[in-house]
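Complex shown without one protein chain; remaining protein chains in place.
Labels A and B are assigned to the chains in the order they are written; within every chain, residues are numbered from 1.
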Amino acid sequence: MSKTTFDAVIIGGGMAGLCASIHLLEKGLKVALVSKGDPVISLSTGCIDLLGSTPDPMDGLDMLPEEHPYRLVGSDGIVESIETFKRIMAETGLDYVGDAHTNRKILTPLGTTKTTCLVPETIMHSEFSDEKYLHLISFDGIKDFYPSYITSRKTLAGYSTFDAGVSTTMAIASRFEEKRFLDEFISWLKALEVPPGKIALPAVLGIESSKEIISRISRETDRKIFEIPTLPPSIPGIRLFRRLKNLFQAKGGYIYWGNDVASFETTNNHIEAITLSTPGRPHRVGGRAFMLSTGSFVSGGLFAHRDSIRETVFGMDVYLPGPRQGWFTQDFFARDHEIEKAGIRVDKAFRPIDSDMENLFVCGSILAFSQVMKYQCGNGLALSTGFMAAKSLEAGIS
Amino acid sequence: MNFEHCIRCTICVESCPVFKVNPAYPGPKQAGPDSQRFRLDNEKSVDSWIKLCCQCKKCNVACPYGVNPADIILEAQLAYSEEHLMPLTAHMFANNYYMETLGSAFAPIANRVTGISIVKNIMNVVGISTYMPMPSFHALSLGRSWKKKGKGKKKVVFFYGCFLNYNRPDLGRKIRDLLVSMGLEVILPHQVCCGLPALGNGDLKTARRFAKKNAGILCDYIDRGYDVVYACTSCGLTLVHDYPGILDIPNGQKVAENTWNIHEYILDLIDDGYVEPVFGQMNKQIAYHIPCHLRALGIGYPATRLFDMIPGLEYKIFDENCCGLSGSYGFKKKNQETSIKLGEIAAKAITDTRPDVLVSDCGACRMQLGHFTRLDALDPAEILIESLTKATQKS
Partner (left out) sequence: MINTDVIIIGGGATGSGIARDLALRGIPHYLVEKNDFAAGATGACHGLLHSGGRYVVTDPDSAAECISENTILRKIARKCVEKTDGLFVRLPGDSKRFRDRFIKSCKEVGISTEVLSPTRAFDLVPNLNPVIEEAIRVPDCSIDPFRLCMLNAISSRNKGGVVLIHHKVIEVIKEKGLCVGIRARDQFTSQVKEIRAKIIINASGAWGDQMAKMGGSQVPMTLSRGSLVITNHRLTNMVINRLRPPSDGDIIVPNEAVCLAGTTSITTHDPDNIQVDAAEVDIIANEAEQMLPVFGTTRIIRAYTGVRPLLKAPGGDSRSISRGFQIIDHENGMFSILGGKLTTYRLMAEKMVDRVMAEFGTKASCTTAEKPLDGQDELSGYPLSKRLKNLDNIVCECELVTKEDIKRTVNRVGARHISDIQHRTRLGMGPCQGGFCTYRALGIMQEMGRYSPDESMKVLKDFLQRRFRGIRPALWGDQLREEQMVEGIYLGILNIGQEE
């Protein structure tokens, strides 16, 4: 049995877990990141929603309920976290633009707009006015992008369709990484002679080299170009996830990917190790402190039975919003289903209130009262609670 | 009923190497959990595209819900093979072991034969891809040097696998010596192919026959206090995942529980204070390509923790790409294009960082990426050996 011990073991390789573990690595700790699988950020728009209700996200903080996790982070904490995130992303080469005090609107593939805060450079020109012409590029046979959703809503818009030889967003993005393909695409685009204005495409401009690809297209066409994040698989989400994961490894972090936590060992309310259900023989990962960032229901951090909700790693008590009949309102568009409040309640140091474990910290959307859909705060909540909980963990073991 | 847990999130699709380069393959979600709803016990399979999956198991690793698409797909591949006539190539690769035994016995001839153009043409006709030279055979295979080596409290059986045995017996012997230098008693008993090529080519029966034979041999040693250690991560995954899993052989679980990755094992020895190896300075920058089957083992990348102990060594991990060869997959004509594209993608990621050398635990990855990057391709053990040797030379 492996006796390897880490300073911190982060369980859950999503936005919160990755940010927390990168912070701890930067502080010189030995960190293991344990994840059952890839996170839902790789399905997200790749943008950082911070708080959607007000033009300055920070103005919305006071309107949040007392229990909301942002209250623990505080306005300074959020601003600092956003800056840290931007610094980290710049280090990965996938720069993000924006600041914690400014919300922006980006175009969705339905022709609606969506409020978000930070965006990768490929999406930064997404804002547009109805008075200016917008030209859309689509691809033959593509399943997850229909330009007419947008052109029918916007009078000054047109579109052209490129034959990429493949029709899924993944395959098109992969082709953009080929130089010859990109050359062909650019000469096709130049020959179109589209009316003056911005050019928008579904988010397929390469997986690894999006920054180089978009700046080359922009330079050669002399246009502002932006991507529209599509339904999953979401290329901007994949880029964000992979960059963070690679940075974690480049900074010396150690990953265990693809297996459940089967069990854990404790002595006197102190978690000693977790055991992974690796094929053949369980694999033990020991640590001085543990961080739970396994996400909510979609990510599998919480699981709802017919009459109860379970936290899936440590079996902790979960804040449960009443019986099943009341979990969801009748209205699909309500955004305030009670179930969104379910999760782990924590104290100021991000330690679970309903657990005795003294070296356990919790961050991300598994936190009770997050209500991510209602407040449009998904990735922002994940990264800021991630950084803050990491600080708390760091203080806890020093 | 794992496929029931699939919520169609497409995380597996994002991770699938084949899906992004071969439009004929519908991806792990469609091929696995989605299609599974239409595969009824009493109906014949018609999904010939199922063979396009290369069984890299990236989808298993990526899936956050334990759906394990690759395992669902493997079962469908086996069902398809059982109901349809196997092509000649599949037979050949399934019985790779026998071919290699022959190849090894007549190594000089075999090597010359696979290299000449008329034979390449024949290979093309039967559906074998020829973009890359076939691995060459060696006359002095490891199976013939089974004598006990080294002395120590701990005893290990080295499961060396076909690649080391037939293609790189020199490296096999080096790895054996590395284990010996860790204070272990090492034995290389006669063994047969782990069974993976047979499994990958739809021949469950042959795979099971090999597995049973190996399990018998290995358990004999396990009962006598030996641990099993492997260097080839594909053999390793087969031993720990498939022996008790899809092959479901007697003692499969016992083999799985007592089998270690070589670096994981050495790391444990160091952690336990069993050995205190001194690593010598190595001013090298290495690109460490993670074989898909090491990723699928879920034990992390233990070699990197040994690399961490080597002064001056810098490494970068590449764990997002499948090399595309995937055992015998890339040697089949119908997969050639996919294999080449994947090889180029993985190679580009590596060469972009201008490393001194390429390192990977898997012989197939080394062949493929060595070919596409034009870099020297080494086993991680070779890095350890070089560093240890340097330390001794110094002192």
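We adopt the following convention: a contact is a pair of C-beta atoms (placed from the backbone, for glycine too) under 8 Å apart; a residue touches a chain by one contact, two chains touch by 3 or more.
Everything quoted here is computed from the prediction, not taken from an experiment.
Looking beyond the chains shown, say which of A:153, A:190 or A:219 touches the absent one.
Residue touching the chain left out of view: A:153.
Which listed residue (A:5, A:54, A:113 or A:266) would be found touching the missing chain in the intact complex?
A:113
Using the definition of touch stated at the top, determine which of B:34, B:177, B:227 or B:382 touches the missing chain.
Only one listed residue reaches the unshown chain, and that is B:34.
What is the set of chain B residues that contact the non-displayed chain in the whole complex?
Per the touch rule, chain B residues meeting the hidden chain are 1, 3-9, 26, 29-30, 34-49, 65.
Residue by residue, what part of chain A touches the chain that was omitted?
40, 43-45, 108-115, 141, 143-146, 148-149, 152-153, 229-232, 234, 296-298, 300, 303-306, 324-325, 327-328, 330-333, 335, 339, 373, 376, 378
FYI, only the chains that are shown with their structure count from here on.
Counting only Cα atoms for the centres, state how far chain A is from chain B in Å.
The answer is 33 Å.
Going by the contact rule set out above, which residues of chain A touch chain B in the complex?
Listed in rising order, the residues are 1-4, 32, 35-40, 42-43, 166-168, 170-171, 173-174, 177, 208, 232-233, 238, 242, 246, 249-250, 252, 254-260, 276, 278-281, 283, 298-300.
Show which residues of chain B lie in contact with chain A when the two form their complex.
Of all residues in chain B, those touching chain A are 7, 9-11, 13-16, 19-21, 23, 27, 60-66, 237, 239-241, 244-245, 256-259, 264, 267-268, 271-272, 295-301, 304-305, 308, 316-317, 319-320, 345, 348-349.
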